[in-house]
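Only one protein chain is missing; all other protein chains are in place.
Letters A and B name the chains as they come in the text, with residue numbers starting at 1 for each one.
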Amino acid sequence: MRSARAVAAFDLLTPATAEEALSALRSAAPGALAVLAGGTDLLFDLDDGRLASRTVLSLRRLPWRTLAWDGAALTIGSTLPLRTLENDPGVRTRLPGLYAAVRAVGSVALRHRATLGGNLGRSAPASDLIPILLALDAEVELVGPEGARTVLVDRFVQGSRKTALRPDELIRAVRIPEARPSAYLLQRVRPFHDISHMAVAVAYSPRRESWRVALAGFPPRPILVPEAGELLRGPRPSSAEVVRAAETAAQLAPIVADKRASEEYRRALVKPLLERAVRACASSGGAT
Amino acid sequence: MTASMRPDARAKVLGQLAFGADLEAPGMLWGALVTAPAAHGHLRSVDLAPARALPGVVAVAAADLGPLLSGRSGDPERPAFPRETVTYRNQPVAAVAAPTLPLAREAAAAVRVVVEPIPAVSDVEAVFPDWPGSDLGASPHVAAHVLARRGEVDRAFREAGTVVRETYRTSSVHPVALEPHVCVAEVHDDRWTVRTSTQSPFGVREDVSSILGVPEESVVVDGAWVGGGFGGKGASFVEPYALLLSRAAGRPVRLALSYREEFLLGRTTLPAVVRMETAVTSGRIVARRVRLLLDVGTSLPGRDFATGYAIGFLLGPYRCPTFEIEGYGVRTNKPPFGPHRAPFAPQCAFVVESHLEHVAREVGVDPLAFKADHLWHDGDTTALGQRVAHFGLPTALEAARGVAEEWRRTAPAGHGVGVGLGFWSTNTPAGGEARVRLTPKELVVVQGEREIGTGSVLVGLAAVAERRTGLPRDRIRIEYADTAHAPYDAGVFGSRTVGALGSAVDQALRNLLATLAERWGGRSPVTLGWENGAIVARAGTARRPVSEFFNAAESEAGALVAEGKHYGQPGTIDESLVVAGTFYPYTDFTGAAHVAEVTVDRETGSVRVVRYAAFHDVGWVVDPLSARAQVEGGVAMGLGTALTEEALWSDDGRLLNPGLVDYRIPTLDEVPPVDVTFVEGFLGAGPFGAKGLGEPPIIPVPAAIASAVRAASGAHVTELPLAPERVARALKSR
Partner (left out) sequence: MTSPVLRLTVNGRPTALDSVPVAERLLDTVRWRLGLKGTKEGCRTGGCGACTLLVDGRPTLSCLTLTHEVEGSGITTVEGVSEDPVGARVQAAFEAVGAVQCGYCTPGFVMTLTGLLKERGSAEAFEELLNDLAGNLCRCTGYASIVRAVAAVREKSP
């Protein structure tokens, strides 16, 4: 049941600086190196016989376990454990959608190792973090041989396990430009410790007076539905607007079936989840 | 700190107890299985050479069995490894052992297995698309066929006022003991020893002997502390492979399934389809027809226990004058059907209870009154002619109805309250023996079972000894011995431990007390007590240290020994009703009525269980804390069957969710508080009238939940589990 190509052993590199890490990346043959942040996905693959890389590059010694508020903006280091992010009082009060999304990931013990960078780099269709980052207009800070560049999460995530990360780049941080009233609602078989088969993230930007609506849970990737966001007006949209936004999102989103849920069921979930998310978001107020 | 009633609790919270998974042996190798890459096919070759080329690796396959077993061979119908045909995906075809586990895994992956595929079958309805209209008798896919009939069924249906017909589907569920199957085997000369995490050391001995052809007296099975059983560890699994590897290597071998393998190879409850037809006239059931298509995986014809065992549960605990019941056990390319806490009974209860509730609604009568009207009472006979006696379910139902009515009155709008019933047959015919040893300081019960967690061995047997002798529990010790030293016992399954093994212990104690009475000049009754630092015999107001009754040999040995055994009477069924096959005769009936209050999210289909009450017919409550814990645990497991658990099989026999991410057992978040009430006094076959309580708590749960979901939302769901999407679909089709 295990592929003969699967490796039981590998070399572990633990560079102390970004320069060393990037240099290791550069000298690796394509596909020969896997990047290790928290390791919760990588070790799952290792046991499953899916890890084919002979070298693993650990980011643990890099100084990226950071969390910094700058006014309303939040920068999260890519290797910061999710549980640390969750324990930040500002996240809980000023970014309720992000707080809910982080708590939706795995279990507490998993979140003590899992990272935002790992989740983004992995880019799983059912990621609970990507949809809220989309709704918050978050950006990814990447470092590579030519220096740093910043990419919107929406551009960064390209498909199931497909991202804009180049083979010689690393994710250094995620930047959320402003704390916003936000909400993340999901549908699962079990409320905790499960994979979302449909999820809705919403956020309202008081500065731009606009809404973002993101859907997730189906392949290939979480998506923004700008048309739905545009139908919502002001911090407390009317019920009619919410209904129209929900219908639009359900209609436009490229929702498909997989083993976890049918397309029909997923489409039917958009409306209730979106309505509840907007309501939760509107009542969370302008806690910025 | 309060002393716990569980003698094993302290060691367990401190992490000091060695489970099967914690065993090792000096010089031990690590084993791994090589498994079939297709669900069905001709096994063309198993090339072990690449594995054997790795340093320190030992490998065995079918071709090696002759020399390893000194020319002996086991039961040809259950070989250790298949020789010609593989019948399910991931069927073990070879095994390897190596100095480290990663190397063993690498060696297993290096074995080249060539299988020429044959079309595989998985979905029983696809195998028999014309069922239930056609006779499937001669099909090679039929592993078992049972049929029984009483009265003129067709005529009863023709003449009935109302006929209700429905089809139900149930899912495949897995035991999910947290500790995987694991053992450490060591073969020296012709002594085959295995230490293993098992619910049945003697059952493993019998299996190993049968599979390998080694005489039972050469096999020693030493049970380890078990990290959960739930039926999954009732028979041998990894032991024969580990023994063969140890024989080949000349060293001890540890073999554990990975958790993925637990799912992929695991023998468990498989899917089923049930057609229910009920004829009613003037509020009375006049006839029923029940048809079952049960997936039994690769169970061999004549070796399928499930069909004839399970089908009786589909009639429910209800009177029915005229009926026809027919079941097919259908062979598919999945692992063989295996037990999972009350195998298939919760699914049957879900079908019967949901259907009869639906029938009652169709004919416009109150479902609970309808059920109460038809429920077995003492003196009734079951459809298959078994006599019902000491049956506490009617009393339990009355109590449950009271609670259900109160909850209906007090529940907030949108909540729904439902009731489900279930019955069980304590497996006391599976026999056991025990030995007791009375010393001046303690009473020791020597027996062959390890505690699997329920408390039935460590707490249950001690409680029986306490009640029989009068000696306080802290002077009673339950001692375990391996199969070479312990008296025989069938195993910790079928809710039989206290009932059957407990009866053997009780018999041994009666013999012990009788010996004391006889030596005390015929005084009676004699009991035991703990006074002034010694165990005393008591008769009336008289007291004497028990050591005074020891004869010379006993004084030298320091103990008086007595033995007891219990082999219960199997039930009987009315064979004149049986047209085909073998129906399992139930005996020693018990039952439970459960009440559930739920909310249903009408948009998402999510069900939340708010509160829960369970009423159980137990005869005698052996130990209140353990009994309550048993019901709480069974209800939670039943909530999994009801709401979240479903092994998904592809059409070609591939398990799609082999892990704890997509096979979802309940977490702490989903389980509500459970009120537990015991109905005592309807005495069963166990000591002091005790009835089994291992399986009954899981049985009514899916039925109670489905009933509550219907009450809350109107959704009549005819498939398990009631996962959100299914409930949403049922709501939409209303």
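Following the convention adopted for this analysis, contacts are C-beta pairs under 8 Å (C-beta built on N, C-alpha and C of every residue); 3 or more make two chains touch, one makes a residue touch a chain.
Just so you know, these numbers come straight off a predicted model, no measurement behind them.
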- request: Write out, one label after another, the shown chains that touch the chain missing from the document.
  value: A, B
Task: Out of A:A68, A:V108, A:A148 or A:V256, point to the residue that touches the absent chain in the complete complex.
output: A:V108
Statement: The one of B:G228, B:P317 or B:G491 in touch with the missing chain is B:G228
Message: Please identify which residue in B:G634, B:G653, B:P702 or B:P724 touches the non-displayed chain.
response: B:G634
Message: Of the residues B:A18, B:A369 or B:A542, I need the one that contacts the missing chain.
response: B:A18
Message: Using the document's contact rule, name the residues of chain A that touch the chain not shown here.
response: 7-12, 14, 36, 39-40, 43-44, 46-48, 56, 58, 60, 83, 87, 103, 106-110, 112-113, 192-193
- line: In the full complex, chain B touches the hidden chain through residues 1-2, 4-6, 8-10, 12-19, 21-22, 24, 101-102, 175-180, 225-230, 258-260, 452-455, 625, 629, 632-637, 659-661, 665-669, 671, 673-674
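Just so it is clear, only the chains that are shown with their structure count from here on.
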Query: Where on chain B does chain A make contact in their complex?
result: 35, 37, 90, 102-103, 105-106, 108-110, 258, 260-261, 264, 601, 603-604, 606, 643-644, 648, 656-657, 661-662, 664, 666-667, 669-670, 723-725, 728-729, 732
Field: Sites on chain A touched by chain B in the complex
entry: 1-4, 6, 8-9, 47-49, 187, 189-195, 259-262, 265, 268-269, 271-273
